[in-house]
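Presented below is the structure to which this report refers.
All protein chains but one are shown at their positions in the complex.
Up next, subunit A:
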Amino acid sequence: MQKIRNNIYYYLPSIIAILVLMVIWHFSVIVFDVKEYVFPAPDDTLMTLFDPKYRWISNTLITFYAVAGAFVISTVLGIVLAIIVIWHPLLERTVMPLLVLFNTLPKVALAPLFVLWLGYGVVPNMLIAVTVSFFPMVINTAAGLTQVDRDLIDLVRSLKGTKRQIFSLIRLPNALPYIFAGLKLNATLSVIGAIVGEFVASEGGLGALIIIGGVTLDTPAIFASLCIISAMGLALYVLVVIAERIFVPWETSEVQP
C-alpha cells in the first residue's frame, strides 16, 4: 500500500505535465482558430482513432511486429557481437572496425536496398529497424563486459578461475546494468527504425498511414498514428524498466522510490 502510494507520488508530476499540455493544446487550437489540417485538436485526434476506415488494429499490429522483432533481434545480435568482440583482442580488431564502419552509414539510405532484396512486408522493415537499433546494444554490452576492476579479475585468476568462469561470475553480471541501458536505447530506436522502414516501403503499418495522411492532408490521422507510435515506444520502454528492477536490483534499489 505504502509502495503504491509512493509510486503514484513519484509519477504524479509527469502525469500532470502531460495533462496540462493536452489542455493547452486543446485551448490554443480553439483560441487561435487553427485549421484542422494544420494542427488538429486533441479531441479530433481521439475521434480519428475510432474511425474504422484506418484499420488501426491491423496497422498497429504490423508496426508492432516490426518493432518487437527488431527489438528482440537487436538484443540477441548486440549481446552476441559484444561477447565476440571482447573475447579476444584479435576478434576485436577485426569485428569492431566493421561495426563502426557500418554504423557510420545513414541507415535510412539502406532502407531501399532491403526492399530491393527482400521485397515489401514486415521482414525488411524489421531488418531496417535492426540496423538502426543494434549498435548501441553492442557498445553498451561490450562496455559492461570489459569495465571490470583488474584486481577483481586477478582475484578470480589467483583461484585459477577459467576465462569462462570470469565471464559468467564477473563479466556478465557486471554488464547487466549496461545491457539495460542499451535496451532502453534499443526500445526507442527499434520504433524509429520500423517507422523509417514503413516510410520507404510498406503497404501497411502506422508509418504508411503517416505517409498517406501527408499526401491526403489528413493531419488528424497523422497525429493519431504518432500517438500510437509513442504509446508503443513508451510501453516497450516501461517493460525494460520493470525488467531492470527485477533483474538488476543492486543498481536500481537505491534510487527508486
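Note that a residue touches a chain if its C-beta (ideal position, glycine included) is under 8 Å from a C-beta of that chain, and two chains touch if they have at least 3 such contacts; residues count from 1.
Note that contacts and distances are computed from a predicted model.
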{"item": "Per UniProt, the name of the complex member that is left out, chosen from \"Transketolase, C-terminal subunit\", \"Cytochrome-c peroxidase\", \"L-lactate dehydrogenase complex protein LldE\" or \"ATP-binding cassette domain-containing protein\"", "value": "\"ATP-binding cassette domain-containing protein\""}
{"item": "Of A:152, A:212 or A:227, the one touching the omitted chain in the full complex", "value": "A:152"}
{"item": "Hidden partner interface residues of subunit A, rising order", "value": "149, 151-152, 154-161, 165, 169-170, 173, 176, 248, 250-251, 254"}
